[in-house]
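Removed: one protein chain of the complex. Kept in place: all other protein chains.
After this line comes chain A, so read on.
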Amino acid sequence: MLNLKKSLAALALGTALLSAGQAMADDYTIDKTGQHAFIDFKISHLGFSYIYGTFKDWEGTFSFDAKKPEASKIDVTLKTTSVDTNHAERDKHIRTADFLDVSKFPEAKFVSTSVKSTGEGTADVTGNLTLHGVTKPVVIAAKFIGEGKDPWGGYRAGFEGTTTIKLKDFDIQKDLGPKSQELELIISFEGVKK
């Protein structure tokens, strides 16, 4: 009888702790409705300048607690066909089997696996990037920009992160030349607390 009471008490305490832990890291939806969210990329053109592109159609959620950045998580999915480099002919080419092969691989994904604080408001977000049908771990150097109440009754937190990937690592074999083997991915967004 005593044992049962003890275990019940332990269970209650455990549940209380667990729910407290959950309450600490808040869940956010990335603000695509108001378009405070960008997944851009930057790649060298022949070594002379950079081409910037963006993915217009994507969505994601994250959980975040400024006091416990290690507990943060992020999950992002994008539609590869929404690539836009401000040049229809180039976009058409990027969507073909030479690059993104969007009919075969309509989605790309990033799901975080661990977050390691690297300093005041910075962290390395490790996760699995799925692109062109290939899933590989990447590390995003993330920066916390700010959080607080917005003027419309919501609560927001915003970040920016960058990582560099090699095209060949994701089985994109089209060779654009020695200066264009890799590209920089930039994700910049704010989330609205759920």
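Observations on the structure shown:
Here is the rule we go by: a residue touches a chain if its C-beta (ideal position, glycine included) is under 8 Å from a C-beta of that chain, and two chains touch if they have at least 3 such contacts; residues count from 1.
In this section, contacts and distances are computed from a predicted model.
Only one chain is not pictured, and the protein name UniProt records for it, out of "ABC transporter permease subunit", "Transcriptional regulator, GntR family", "Rod shape-determining protein MreD" or "Cytochrome b", is "Cytochrome b". When the whole complex is considered, the residue among A:Asp91, A:Glu147 or A:Glu182 that touches the unshown chain is A:Asp91.
For chain A, the residues touching the chain absent from view are 81, 86-89, 91-92, 95, 174-177.
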